[in-house]
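Right, one structure below, let's go through it.
What you see is the complex with one protein chain gone and the rest in place.
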Amino acid sequence: MQSTQSLFENLRKDFPILQRTVRDNKPLVYLDNASTTQKPNQVIDSISNYYQNHNANIHRAVYALAEESTEVYEAARDKIANFINIKNRQELIFVRGTTEAINLVAYAWGRPFIKEGDIIVTTEYEHHSNIVPWQLLTQEKGAKLEYIGMDDNGELILDDLDKYLATGKVKLVTFSLMSNVLGTISDVEKIIEKCKAVGVLTLIDGAQAVPHMKVDIEKLGCDFFAFSGHKMLGPTGIGVLWVRKSVLETMSPFHGGGDMIREVHKYETTWNDLPYKFEAGTPNIADVVGFGAAIDYLTKIGMDNVRAHEIELTKYALEKLSEVKGLHIYGTKDISKRGGVISFNFADVHPHDVAQIVDGEGVAIRSGHHCAQVLMERLNVAATSRASFYIYNTKEEIDVLINSLNKVAKVFKL
Amino acid sequence: MQSTQSLFENLRKDFPILQRTVRDNKPLVYLDNASTTQKPNQVIDSISNYYQNHNANIHRAVYALAEESTEVYEAARDKIANFINIKNRQELIFVRGTTEAINLVAYAWGRPFIKEGDIIVTTEYEHHSNIVPWQLLTQEKGAKLEYIGMDDNGELILDDLDKYLATGKVKLVTFSLMSNVLGTISDVEKIIEKCKAVGVLTLIDGAQAVPHMKVDIEKLGCDFFAFSGHKMLGPTGIGVLWVRKSVLETMSPFHGGGDMIREVHKYETTWNDLPYKFEAGTPNIADVVGFGAAIDYLTKIGMDNVRAHEIELTKYALEKLSEVKGLHIYGTKDISKRGGVISFNFADVHPHDVAQIVDGEGVAIRSGHHCAQVLMERLNVAATSRASFYIYNTKEEIDVLINSLNKVAKVFKL
Amino acid sequence: MSNADIYHEMIVDYSRNPVNYGKIEDHDVTFHDSNPLCGDSIDIDLKIADNKVTDIKFHGKGCAICMACSSVLTEITKGKNLEEVRKIEKNDILSELGLEHLQAVRIKCALLSLKVLKSALYTYLADHLDDSQDIDKLKEDAASLY
Partner (left out) sequence: MSNADIYHEMIVDYSRNPVNYGKIEDHDVTFHDSNPLCGDSIDIDLKIADNKVTDIKFHGKGCAICMACSSVLTEITKGKNLEEVRKIEKNDILSELGLEHLQAVRIKCALLSLKVLKSALYTYLADHLDDSQDIDKLKEDAASLY
């Protein structure tokens, strides 16, 4: 335990931005990790090193640089596959991020397979990226989008799922493994068991989960899985879509172009092997390499340690925030069922005003609808404030947040 | 002239990879610039600097970092708009690259507007990314894909275009401003004039043109324009789609998700303003910033100087290559009609073998179909070798290429 | 100006007690818009007679900045003729509240109601005039506010 603590204390020095001050010379307290995380030198340098030494387009050329570039690109695929226990690297497709991953599924699987009258089930606490693509698809096809409701504790009401599955019309159930607003960890085992029992495919939005806990795709048993590099120390512009091979083999191509083809003739074309069939055009090579470096970094820490660190911070934060008069916290207090994301409202002060005032103290929190307006409607609020933690955050930083909330109270005469 | 020459001599030191050696300690001679270019320190450092000092998600949060991040992201949009003379920044959409740009058009414009019996016209010298998306679209819609042929000089046969336009069924004419295999610069004025005369929309694939010559979107008069950052000193993973506003306003959304919405409700959603409606999810922020730095670098050199430098190199290379016995060069010899891309075949030696042997001398050229199999069929070859130049290349490097070709002749007893 | 300084007495007061807050059931024109990024959302109802704004009310959800600016805007607007309303500029509101140096993200909170007002106005004019050139200009005005 001692050594893990010093591990977390030491790693702050890897993150140059954490040495920064903002506004009137206030040390930066970065608590918007659910939105995007900061990057360690190891990741930043891996990208520079790629461009300084190995940059070339991949797969196609025979010269030395192209060989090196292809090697580091494909090595990153293996690292990531290993990190979340994907057994077959052909199932791992690089995309820009979770949003593109889900849209790819909606186009390349959804358009051919969803028909009039079919039902797609999502949940009330999804991010817009796991709602809007399904609205577009179901509207186009004359299918229906249904929502698993959420109880007042911030947990999904699985009876709703039973109800929809009973219709026999459900083709896909899609849900996030962890809510980006409430931090709720979905009861994935139950959901997938129910879906499997009736042969319904499942998509997991892992954008908030993969960065913060050990995820084992093999064990989850879902059919589609999506996440983003930038929320887990990696660069912007790169993410992963995993699709079970038996499903992937049935999917139409998404983008047409270079690298995804086998033979192009004027009027017909055949497709490349998996996963390349779904990676058209020059990929984001350098950021794939950077993502690989992020995976190395997290692997060295160990995802169980990451989770333990965040549990400790979240517990502390929940305690301290509960003591602030007039502050309302959303979601469950059961720490085993939630990640390090805390949404709250402070008396009658609008979250933007809260965020603005704490920003004056150097504290970066998010305010707004967090791309989850359906959830906001469910909670009957316009917006919330949200603090979210990662490996480099400390209890002292939470104290700074609490102090800056006192400033809010003073300004708004609470 | 003197000063331009020393400008080009000096800039090599900005590119760390050019100091590298490959294989048996041979200095790298990088001649695969049509595939991707190398990056100067200014670009590499701009990305590092972004992560070290300003990294945050854009648009949504009120804290200091988010403000800075949004500012540098949007400033890059303005730089790029300015570089190719886009008057309205709302028309500039960030995508992964040319391939995604063209696919976006095929989905968001093509799917709603192309109907059975319509014709889309492309050309015989297109890159797969400007063929396959249209095959997919026309096959889905029962429409037709037609090809403007190419004469033996490597130039488009515009009579073909007249013939298709005369049917009254053409909805889109799409072509590359410069061929990535032959270097041919398309007769864009004539093509667009013909299309405009009958109210047909035009898409220009500018992937090979924008890096190498002054491009003025306003003057071109097309409706869609696409290009990639990585082919013009910028990072991988970022490119641009420009769409004329009057057309863009008629297009359906492409990806659904965060940032592209105005209001999301359970069963309906309204869209954000342009260009954000087409930029769903966390964008590739750092690489947009890096792309901006590349634009700064090219602006400082001046695109007319870039073109002049490449004309000089290409002239020299064409001369030297013509002297090699048994070497056949494709495309026009008229330097005013071509860019710095030279495709050739060397006696009966297969291009892969040519590339492999010259690679042993440190020379990186591309061999294969260059993602242009339709063109290969037209040329009646399986593949070609291709050398392509950029700002950092020198005549001495072309001499190294010529020497290494002599080695090929020796090995293959030509 | 430090972040907390923005929140002087007047703004905090307006945010708790917005002026002209509510609906006008028999409005002559109404308009709704929202800020896609933060979720602020505003409706403005107008009564217009003799080319003059005889009544104006707003409602919606927004931060203190948004509420204060909406209050000030409706106060400024009431009683003005349409030509004068057209000429209301962002600084007319910002300066009233000492918010001239607000950062870019928050400017959108401050000006949402002005954008809604201008949109309401051109909706009204489009229905009551056929001076289409002017309307285009107004439309552009509204769009270019931020």
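Letters A, B and C name the chains as they come in the text, with residue numbers starting at 1 for each one.
Definition applied: a contact is a pair of C-beta atoms (placed from the backbone, for glycine too) under 8 Å apart; a residue touches a chain by one contact, two chains touch by 3 or more.
Values in this document were obtained by computation on a predicted structure and should not be read as measured data.
*Asks:* Could you list, sorted by label, every displayed chain in contact with the chain left out?
*Replies:* So, taking every chain into account, the missing one touches A, B.
*Asks:* Out of B:214, B:352 or B:378, which touches the unshown chain?
*Replies:* For the chain that is not drawn, the touching residue is B:352.
*Asks:* Touching the absent chain in the whole complex: find that residue among B:208, B:332 or B:373.
*Replies:* B:373
*Asks:* Which one touches the absent chain: A:26, A:59, A:196 or A:320?
*Replies:* Spelled out, the listed residue whose C-beta touches the missing chain is A:59.
*Asks:* Can you tell me which of A:45, A:67 or A:187 touches the chain that was removed from the display?
*Replies:* Selected residue, touching the omitted chain: A:67.
*Asks:* Touching the hidden chain in the full complex, which residues of chain B are there? Just list them.
*Replies:* Interface residues of chain B facing the absent chain: 23-24, 348-353, 356-357, 359-360, 367-369, 373, 376, 382-383, 407, 411-413.
*Asks:* Just checking the interface: what residues of chain A touch the absent partner chain?
*Replies:* So the residues of chain A touching the missing chain come out as 59-62, 66-67, 70-71, 259, 261-263, 272-273, 276.
Please note the rule applied: only the chains that are shown with their structure count from here on.
*Asks:* Suppose each chain is reduced to the average of its Cα coordinates; what separation in Å results between chain A and chain C?
*Replies:* Measuring from centre to centre gives 37 Å for this pair.
*Asks:* Quick one: report the Å distance separating chain A from chain B, using the average Cα coordinate of each chain.
*Replies:* Centre separation, chain A to chain B: 31 Å.
*Asks:* Residues of chain A that contact two or more other chains, please.
*Replies:* In chain A, 23, 352, 356, 359, 367-368, 373 touch at least two other chains.
*Asks:* Two or more other chains touching the same residue: where does that happen in chain C?
*Replies:* Where chain C meets two or more other chains at a single residue, that happens at 37-38, 41, 106.
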